[in-house]
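Encoded as structure tokens, the structure appears first; notes follow it.
Not every chain is included here, but those present sit where they belong.
Going in written order, the chains are labelled A, B and C, and every chain counts its residues from 1.
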Amino acid sequence: MARVIVDVMLKPEILDPQGQAIAGALPRLGFSGVRDVRQGKRFEVEIEGEADEAALSEVRKMAETLLANTVIEDFTVRVER
Amino acid sequence: MTDSVKRAAETPDEPMPYAELGMKQDEYQRVCEILGRRPTGSELAIYSVMWSEHCSYKSSKVHLRQFGTKAPKSDALLVGMGENAGVVDVGDGWAATFKIESHNHPSYVEPHQGAATGVGGIVRDIMSMGARPIAVMDALRFGGADQQDTRRVLPGVVEGISHYGNCLGLPNIGGEVVFDPCYIGNPLVNALCVGLLRKDQIKLATAPGPGNKVVLFGARTGADGIGGASVLASATFEDESQAKRPAVQVGDPFMEKLLIECCLELYQADVVVGIQDLGAAGVSCATTELAAKGTGGMTVDLNLVPLRDPTLRPEEILMSESQERMMAVVTPEDIPAFMAICQKWDVPATVIGEVTDTGRLVMTWDGETIVDIPPGTAADEGPVYERPFHEPEGQAALNADGPERLPRPEDLRETLLRLLGSPNLGSKEWVTSQYDRYVRGNTVLAQPADAGMLRISEVMPGAEETTRGIALATDGNGRYARLDPYAGAQLALAEAYRNVAVTGAAPLAVTNCLNFGSPEDPEVMWQFAEAVRGLADACKTLGVPVTGGNVSFYNQTGSTAIHPTPVVGVLGVIDDVAKRVRSGFPAGDLRVVLLGDTRDEFGGSEWAHVTHGHLGGLPPAVDLEAERGLASVLVAAAEQGLLEGSHDLSDGGLAIALAEACLARGVGATVSLPGDDAFVDLFSESASRALVCVRPEAFEALAELCGRHEVPCYGLGTTGGTSLVVEGTLEIPVAELRETHAGALPAIFG
Amino acid sequence: MNAARVGVVTFPGTLDDQDAARAVRLAGAEAVPLWHADHDLKGVDAVFLPGGFSYGDYLRCGAISRFAPLMDELIPAARAGLPVLGTCNGFQILCEAHLLPGALTRNEGLHYICRDQGIRVENTSTAWTSDFEAGQEIVLPVKHGEGRYVADADTVSALESSGRVVFRYVGGNPNGSLNDIAGIANEAGNVVGLMPHPEHAVEDLTGAPSVDGRGFFTSILKKLVNA
């Protein structure tokens, strides 16, 4: 059994109102020095068997078809260390 | 190691952590007597939750009986108190079931999930009666709008209700948002659900018929809300001590939506003998109650309960409050059909036991018997307390400190705008725009109406059409109840009753949620006893029975309790929804009419609260005969098509009612006041009043109707123009009213 | 002549299917329930994908529904010209299924919003809008948490220049949608998606304070009858 992480973020050119709301709230809470915040999704996918190249390529397909909408989002797939 | 019945018999002296589970020593003793031995850990889990205040109503029972003993005769009542929800006959073969319930404490801990699961819980109560849930409402109370924690709690609560209710596809047709510093550590989240069913299809929580199967369906069971049970698991079994389990329940509205559709199809297919939702006390409650009301016995194999977390102990499974679960009793022949329907809706379902006639609820775990109890002793024969009560120390002084001493304003224009822009009277759109009020397509009235109204249509396949509808309103005023809990509860009922009547619907039945501090405090207990007595008496006079409700105690921080806050929901029926009356002025050239008398009554008023931060004196006088007369006029006038608009008077008095009536459709009005003190006329909160508008030629008929019901009736003036003009007193453009009213909550919550 | 048959799709979590079917019937057509798990369009003349929270909208609105067995039938049929209308969640599903370009994202205000919304009909040549007048302003309810239309600049300018922006918000943009876009069409004009809810503006007594939604249904019926 292995855990594969898929990170999905909005493409840089797409407005991220959630990230902006957070960035806007931080100074009010007394946090300074933050230039920008972006919010995305993180998926932990537990697969049976090892996270070998074949398994990763399956997860990549999953990310492409389901977990991310590649019209507006980018994703990365990696094995959790 | 499992604490089996056998082991319990062999180790009679093993100390059990009953105190950690909130059980008193004499209660524990009674369990030992009932069983003739010490309880097993699992049995203790069952008794401790079933005998908790929340499930057993042990402190409130002796008072709540009045709702039955004083109940007015009503042919409409089909199922009264004691079931998951009451059911009333609303005509043409239709029955409505409705109930309001609190989820106060969880909403303070985790506002979003607490409020969301509050909606989920009440919706399952309605489903379990055999009904299709058709709408929800939410009565909310928060600390001061400007208090820091309110900014955490309110947005979270609203988002939770919005997310869960919207995702279920239930229109939100009304509610309340009230701010008062007394709720800062104890916000009140009271959720109401209403459902419809055919009169002859009522389902009950009962498990009759030995050999019938017990099916658990819906979400898998996890470690939700089982703080207490973890104590049990770890205290009893040092070797397997559990990590601390979470108390927060997380809702899955998608699963609940599937459950709704699945249940309705199960009812349609007629494959359910008895059904019960799983709420607080989860499997413990469902099995003991079903068994107690059925043939009397049941066997359950707890290993068969599908788990989300495989490490759960049987005690924890019994106490888990995981959401979106139901339990049904099904004949063996119908099991395949039952399972097929569950499968169609992707709802997991598992047979976990069987009905017996042994009079015992027997549960096994890993082949050993871990529970063997008479189910009625847990479900129905819990402790009953006659808690001592007495009037609070400072009550007389509070009542003596009336609003007479407060300086009254010169500038009534400024006073009106100040009230209209205050958090309690300002527009609630910041909240209500987050709720879907349209889904299912039967919403005739929703915000900003005085009551929500639903057409009865397309509820279930095959049912014939009707012109009928139902209306619902909830109200409560903690300040009034603080000043006089007896009158305060009656005023809450009167307002909800009036809010239903102004739409043209005839009030029919009542639900209530009683939010109080600790029942162990005799002063709080007095407030509770007085409120229940007041509500029961008023229900009798108004002829509307209480069909169900909920008690929420321990709403206090340290020794400081919230204002006693009885929240009352009234359901009414309208024969033809096309005759419903909307609030506010729809057009110009209509006569503006005030129904009911105004007295100098400012105790507990919004004016005293907003402009002086004052609470003292007595609340407005209660006159239930006047209330009844007013409702009769409103319903008859609507039926005869006399009313073009109608709005009740409550918080903020005539001034606020006029302003809201103008805001409804941006139509102004010019009025003169009937009395000689403009301040009293405009801001007094005397009960039993409404503001209506009629075509000039209909005025005579209305006046005649009022005469017949002895309702005072004053022509105030005429609608039209772009300002609210109170002659000789003030003039405010509707646009200015709107800006003030609309800006109240956005100014605080963004 | 037989009544036109308009399919109304139900996914797990679909909510406005009853309303869509009612609107279809009020317009004089037959509403045919279509079930997500069937590979069967039941020979309908047009399809309505209603709103709701299919699969809870948990991952992304419409992301999971798009793979339903019924969609295997619907996608090629739509490409071949079957009239399809998606409202709210239905619009999101059409985008996820790439029958329409772009995507619908979290409202700029971060809140779900339910209100009666002004909308301008920008294109009256689609299957679902022919009964409106060009530039007509109508009122329909919006009710969604993720209705902010986004697409890359090329896509948006292609939509704009080819008149495929069918509806635009007027009197305030409820969700921060690009160019105030409320709804779009495919190139052929048979597939239309929009966030507002025409099916909740067809009766005087209920829904929005307008009956402007009727135009969608009269449009499609005329087209089907004339076909």
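Basically, a contact is a pair of C-beta atoms (placed from the backbone, for glycine too) under 8 Å apart; a residue touches a chain by one contact, two chains touch by 3 or more.
For clarity, every value in this text was computed on a predicted model and none was experimentally measured.
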Number of copies per protein chain type, counted over the whole file: A x2, B x1, C x1
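Definition applied: only the chains that are shown with their structure count from here on.
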Gap in Å, rounded to a whole number, between the CA centres of chain B and chain A: 40
Chain A and chain C: spacing of chain centres that average the CA atoms, whole Å: 30
Interface hub residues of chain B, defined as touching at least two other chains: none
Touching two or more other chains - residue numbers and ranges from chain A: none
In the complex, chain B residues that touch chain C: 159, 162-163, 166-169, 252-254, 257-258, 345-346, 432-444, 455, 458, 577-578
Residues of chain C defined as touching chain B within the complex: 12-13, 15-16, 18-19, 22, 52-53, 55-58, 111-115, 141, 143, 145, 197, 199-200, 203, 205-208
Chain C-touching residues of chain A, taken from the complex the two chains share: 10, 13-15, 17-18, 21, 66-67, 69, 71-72
